[in-house]
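Note that this complex is displayed minus one protein chain, with the remaining chains in position.
Up next is chain A:
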Amino acid sequence: MAKRIEVSGLHAYYGQVHAIEDISMSVEPRSVTAFIGPSGCGKSTFLRTLNRMHEVIPAARVEGKVLLDSEDLYGSEVDPVAVRRVVGMVFQRPNPFPTMSIYDNVAAGLKLNGMRGKSRLDEVVERSLRGANLWNEVKDRLNRPGAGLSGGQQQRLCIARAIAVEPQVLLMDEPCSALDPISTLAIEDLIAKLKEHYTIVIVTHNMQQAARVSDRTAFFNIAGTGQPGRLIEVDDTSKIFTNPVEKATEDYITGRFG
């Protein structure tokens, strides 16, 4: 299920704006990799190149290679829709479909994949909600609107929706930044559990969170406003937080940044 990601020479642009420059790194399967760095350094942009969501923005484009177990996601014959079915994504703000019930939100991706039959859907919906540590809270109100849940529950609902289709990789863009500390803890527990099955990449601006949940950490930075974001270093999380190679990394994690 989990696959390895290998990025080489990746650039991303918004029209004329060069957002990230020449990124090369790899992400190990069944591990959590955290992206940290100051705002605007291109963490979200880079994350969105990993499931070809970057290109849905008008005039946005990507150069370089992203290999998913040796298959280039940007190969000419690759369908971006197919890529997104194997690389799932959880967004910064919880975005359940407002017109759908809790059940239908989780089943949305399954139905896209052509899964039919109530009993099978029931089974996968339950498994996904359990997987997202949400089942006990919602099992009695699966037909209520998904948008009626609390922010933290909505985010776990979005995680359930993403894992229902059993992706190879799960991308999370600051999944806790809109949540309270208790909900944040619930999601962090969930990430620790999910990494047994999935390759996880998580953007976070919270360094304690990166230290708590990730195995590897990548630090990104920009030289100045208007400059493209760059990958400064990537290493084991313990190494980044205790003994980074680059001075910029050390400045950032010790709060001496800027």
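In this text, contacts are C-beta pairs under 8 Å (C-beta built on N, C-alpha and C of every residue); 3 or more make two chains touch, one makes a residue touch a chain; residues count from 1.
Going forward, contacts and distances are computed from a predicted model.
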In UniProt, out of "Acylaldehyde oxidase", "Phosphate transport system permease protein", "Dihydroorotate dehydrogenase electron transfer subunit" or "FAD-dependent oxidoreductase", the chain dropped from the view is recorded as "Phosphate transport system permease protein"
Specify the residue from the set A:4, A:85 or A:239 that touches the hidden chain.
-> A:85
Pick out the residues on chain A that sit against the missing chain.
-> 51, 53, 56, 58, 81-85, 88-89, 91, 93, 95-101, 108-109, 112-113, 144-145, 147-149, 158, 161-162, 165
